[in-house]
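Here the complex is missing a single protein chain, while all its other protein chains stay put.
Every chain is named by a letter (A and B) in the order it is written, and numbering of its residues begins at 1.
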Amino acid sequence: MILRILKNDIGGKVFLLVLLTTLIAVPVLNQLPAEHTFHISIYTVTLLGKYLTYALLAVAVDLVWGYLGILSLGHAAFFALGGYAMGMYLMRQIGERGVYGHPELPDFMVFLDWQELPWFWSGFDNFGFAMLMVLVVPGLLAFVFGWFAFRSRVTGVYLSIITQALTYALMLAFFRNEMGFGGNNGLTDFKDILGFSLQADSTRLALFVASGVALALGYLSCRALVKSRLGKVAVAIRDAEDRTRFIGYKVEYVKLAIFTFSAMLAGLAGALYVPQVCIINPGEFQPLNSIEVVVWVAMGGRATLYGAVIGALGVNYAKTWFTAAFPEIWLFALGGLFVVVTLLMPRGIAGLFSRKKGGES
Amino acid sequence: MKRTLLNASVGAALLAGTMFSAIASAADTIKVGVLHSLSGTMAISETTLKDTMLMLIEEQNKKGGLLGKKLEPVVVDPASNWPLFAEKARELIEKNKVDAVFGCWTSVSRKSVLPVFEELNSLLFYPVQYEGEESSKNVFYTGAAPNQQAIPAVDYLMNEIGVKRWVLAGTDYVYPRTTNKILEAYLKAKGVAEKDIMINYTPFGHSDWQSIVSDIKKFGSAGKKTAVVSTINGDANVPFYKELGNQGISAQDIPVVAFSVGEEELSGIDTKPLVGHLAAWNYFMSVDAQENDAFIEAWQKFIKSEDRVTNDPMEAHYIGFNMWVEAVKKAGTTDPAAVQEAIVGVAVPNLTGGLSAMMPNHHVTKPVLIGEIQDDGQFDVVWKTSGLVAGDAWSDYLEGSKDIISDWRAPLSCGNYNVKTANCSGQNF
Partner (left out) sequence: MLIRSLIILLLLMTTSAQAAKVETGNDAYNPIFEALYTGSFTEKEQALKDLMQTDIEDKKKFLNGIVNKTLMVHKKSKKVVWVEKQGSKFKMTDAFSGEDLGLDKKRKVKKFAINNKMRSQVSALISTMDLDSDDAEKRLAAINSMLANPAPEYAGFLKQRLDKESNNKVKQAMQLGIALADLGHEDTEVRLAAIDNVADSLAPAVRSALANMAENDTDKQVREAAQKVVLEQEEQVRFFGYIETLFFGLSLGSVLVLAAIGLAITFGVMGVINMAHGELIMLGAYTTYLMQQAMPDSVGLALVLSIPAAFIVSGVVGIGIERSVIRFLYGRPLETLLATFGISLILQQMVRTVISPQNVPVSNPEWMSGFIQINSVLSITYNRMYIILFCLAVFALLFFILKKTRLGLEVRAVSQNRAMARAMGIRSSRVDAMTFGLGSGIAGVAGVALSQLTNVGPNLGQAYIVDSFMVVVFGGVGNLWGTLIGGMSLGVVNKFMEPWTGAVLAKILVLVFIILFIQKRPRGLFPQKGRAAEG
């Protein structure tokens, strides 16, 4: 089945192979003694885990941008919502170990004098429910948003701009302390997940592997989707929306389905991101973050899916390296990179490998 | 071309990066991490602190270093991105093996790195005034707690200026929320009526202050002396003060006392319309003291500009760094655990002509000064606490925290010990 999905997808095969190798190699190399040349520190493991969640987010963006032609400047919002859902679960897990020792209320509610848990926090102490919400909340938002937008035939730059408005509005909303999500500080000081301490190396390794598996599954499902009839229609919509509509396809529903699915993937990525970085706050909703994701995808190569992964890993690695090596001038390098890639490599890094035509609108 | 790119993709490059840095950390120096944003929104405030640290380290090296070794600064850029703060903190401690980190500005960045420092048992010196309600074994709070800034300022306005009506204006985040909560409770305890307190929150970077200033003007025209207690965050201050000036509100009519406006912020404002507005800090550049003169001279020489100013968080770093140096000398090692033990009780000169000491709750003692803004962008001190004020981690005016104390000395060794329930909660170790 997997092989059928990956038929004709050489890039995808290579990518999954590399991913699989990394997922096995990293935990093994981590077990080596610290002095060993090939030892991978737990710091690097978490870093890689974080990158993998970014990569999943990038795949989600590539699905709607590359194959459906919707440039979403608000995908970070779905990512952050998934992250908040996970954060709420982790917050509830703290229980009595908060600084004020309150059995139910998170610390930020105690010192802002909240008397009881707001209704939307209930249920989040249950892992299953929280995981459901990780998918449902971003999915529902995307569904409602898409329902309105696609039916009114909002397209192109208009759609991009209102997705940006969406994430901006959410950012401002989550900044408000009255919302009950911890305001600017967001949710932090997590202790454990499913009873495992978040600071333990084994938990970190597990989260890393989970992120990798999620990325692989996310990739495969996107690839399967793209290869399906639905995916073919999506590409048709991307290339000629009106013609597709006139042939008789329900363009709105196709868009809605794929957009919602993509949002759920982004939410999942966010949920895996939060336990690894141990903080979620409204900064994740920043419009700039969403633009950055788009930049990763463009950099890696649009409409290839594995290109999105390359872009996400490449840019983020560059960022980590630049911020440590040239803290004063790293923005020049990063900015320059964007310009050069768009100008000289319009099909991204993946475009350099693939000989086949297409993939560009 | 193809092959090199393939090589560079995915895991391979990352692996190479880690190997490389693992080899390069064996030189015989004491490493000091500097964790301040050099890009993004917070670069405005934090870049100066990075430079301050570089200067302090350079000066210490001129004096012969520490324990016979040279100090080596390791600067990274967390780019005003909160999760990145945690990542960079981990990088500093695990990869670069620094012995102490000086950094962070916003509360959220501190909250983000806190678990990292506790997990890896390293040291963070945090130089900015904050909302309190926290005490970590691994963090030393050298900036002001609310009782070292807000409460004395309100006392001054109430007793010396005779203010009867209060506007508490702040940016909507945890520092103003907490500070205003404390102040509200404090004012009510002093007999101020509910209707004489107006509380207002605005978003970050708020730039259109017309309606709010106009409301303040109306609130202040009720015949009682009115003052604004401002916890408005950095960027939003310039348009706020400009609007005050434009609507003709002078410091004589309605004084504004700010907790986040220092010399550095004023250097970005034309201060002529602001003369007489107030700020409460533990240090002002204009303070007449030998240490201060020397510090200013060294700073301006280091930064190669006679126009650069000094401010309170810089003094906090000065105090924090010197305390760390003294503690390392006392402990005879840079081992964080030993330094944690040794640093409590260490007293070093501050820049206002006195000694500041590290308290058992990891906060420091400082004088509280009230200054009036001058047209040259400086503050004139108009009032000063008679002695030093010790930072209080847990406010006595908040319901949740009035029973909590912090003492990191054995045998208690607890950051939030509830004296009523005799329970130590919220520890991660």
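Definition applied: contacts are C-beta pairs under 8 Å (C-beta built on N, C-alpha and C of every residue); 3 or more make two chains touch, one makes a residue touch a chain.
Here the structure is a predicted model, which means the values were calculated and not measured.
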| item | value |
| --- | --- |
| Residue touching the undisplayed chain, where the options are A:L132, A:A165, A:I247 or A:A325 | A:A165 |
| Which residue of B:D172, B:D196 or B:E315 touches the chain not shown here | B:D172 |
| Given B:N121, B:T333, B:Q374 or B:N418, the one touching the chain that is not displayed | B:Q374 |
| Option from B:N159, B:N246, B:Q290 or B:N423 whose C-beta touches the chain left out | B:N246 |
| For subunit A, the residues touching the chain missing from this view | 71, 145, 148-149, 152-158, 160-162, 164-166, 168-169, 172-173, 175-176, 287-288, 291, 294-295, 298, 328-329, 331-332, 334-339, 341-343, 346 |
| Where the unshown chain meets subunit B, residue by residue | 38-39, 41, 43-44, 47-48, 160-161, 172, 200-203, 205-208, 210-212, 214-215, 221-223, 235, 238-239, 242-243, 245-248, 251-252, 255, 264-265, 267-273, 275-276, 278, 306, 372, 374-376, 380-384, 386 |
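As a working rule, only the chains that are shown with their structure count from here on.
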| item | value |
| --- | --- |
| Footprint of subunit B on subunit A - complex, ascending | 15, 18-19, 21-22, 25-26, 37-44, 46-48, 50-51, 96-102, 107-108, 110-113, 172, 175-177, 183-186, 188-191, 198-199, 277-279, 281, 283, 309-310, 313-314, 317, 320-321, 323-324, 327-328, 330-331, 349, 352-353 |
| Complex contacts: residues of subunit B adjacent to subunit A | 1-2, 5-6, 8-11, 13-15, 17-19, 22, 38-39, 75-79, 81-84, 86-88, 90-91, 94-95, 106-108, 111-112, 114-115, 119, 133-134, 172-174, 177-178, 181, 201, 203-204, 398-401, 404, 415-416, 418, 421, 423, 425-428 |
